[in-house]
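== chain A ==
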Amino acid sequence: MLDIRGVSYSYDGVEAVRNVSASVGAAQLVGLTGPNGSGKSTLLKLLARVFAPSTGTIAFEGRSIREWPPKEYAKRVAYLPQDPDPTFPMRAVDVVVSGRAPFLGRFEWEKDSDYDEAARALALCDAADLADRYLDEMSGGERKRVFLARVLAARPKLILLDEPLSSLDISHVQQFSNLLRDIVSRTEATVIYATHELNWAAAYCDRMLVMQKGALALDAPPSDLMRPDVVRELFGFDASVVEGWLVPRV
Partner candidate 1 sequence: MFRHIPHPSVLIPLLLIACANPAEQPHQVRRIVTLAPNITEMAFAAGCGAKIAGTDNFSDYPEAVKRLPKVGGVDPDVEKIAALHPDLVIASSSGLHPSLRRAMKTIRVPLLVIKTDRLAEIAPAMQTIEQSAGCRAIVTITIDLERQRRPRAKSPKVMFAVWTNPLYVAGSNTFVGDLITLTGASNAVAAPGWPQYSLETFAAHPPDLLLYPIRSVTPEAVGDLLRRAKVHVDAVGVDENVFTRPGPRVAIAAAELNRILDQWERSH
Partner candidate 2 sequence: MLLLLLVLALAIVAGSTFGTATISWRDVLAGDVTARTVMIDIRLPRVVLAALIGAALASAGVTFQTLLRNPLADPFILGVSGGAACGAAVTTALGFARIPGVVSIVAFAGACGATFAVFLLARRREYTDPTRLLLSGLVLNALFSAIILIAYALAPATDLTMALRWMMGTLFGATWSDVALLLGFVLASFAVLVAIAGDLRMFAFGEDDAKSRGVDVERVKLIGFAASSIVTGAAVAVSGIIGFVGLLVPHLVRLIWRRDFRVLLPLSALGGAILLVLADLASRVALSTSELPVGAFTAILGVPFFLSLLRRSR
């Protein structure tokens, strides 16, 4: 579905992404990890068409994303940036239904069917009861679920999430990770999410992409990553693996 070939991106003389190549099929839960500044966010933005690569191509469903009409692409590929924060207070249902925007013509308003999709998305994220509440009266976890619903409202085939697990309590991290796996298995969409939570990603993902200084250092199933020597080389800290979880060696 997604074919990344030799993609690089630099701005202000800094090469944020260097010669990344990967192929991603449908119904996959992919964890994108790496130290700060390794280019995870930038790669996601390149896939979301926020930036255009300096070199290389990204193809979606066989067509270069540059050739996709913007709204058609947006109907199939949904992106959630880090810490989304609407400037002015909004209700959850309005936030979620705005995810249907790519389906609307220039002068069209949301139809009942759009509101139905929004309700469905909220239900999928276990946030149906939050519909009429305002974002600024919700907790961090509730807000993340609303924004995830917004992403799902378009029924995308590819979902790109930038640090969705950050600032969530542990119980919510598990809840959210379960939700992501649920979405993949139920809708056959592919989810690529950037995260620092190595352990959680490894526990849930089918595949791990590790970035280091802009390049793709590892593209393998989690078991290949969760080894002390690999971890030391890629992340620079000492750990042992206990029952599939990385435990730092003190």
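The rule we apply is simple: contacts are C-beta pairs under 8 Å (C-beta built on N, C-alpha and C of every residue); 3 or more make two chains touch, one makes a residue touch a chain; residues count from 1.
How these were chosen: all candidates are chains of the complex that A comes from, given by their letters.
Because the structure is a prediction, the values reported are computed rather than measured.
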The one of 1 or 2 that touches chain A in this complex is candidate 2
In the complex of these two chains, what residues of chain A are touching candidate 2? 45, 48-50, 69-74, 77-81, 84-91, 94, 98, 101-102, 104, 106-109, 134, 137, 160
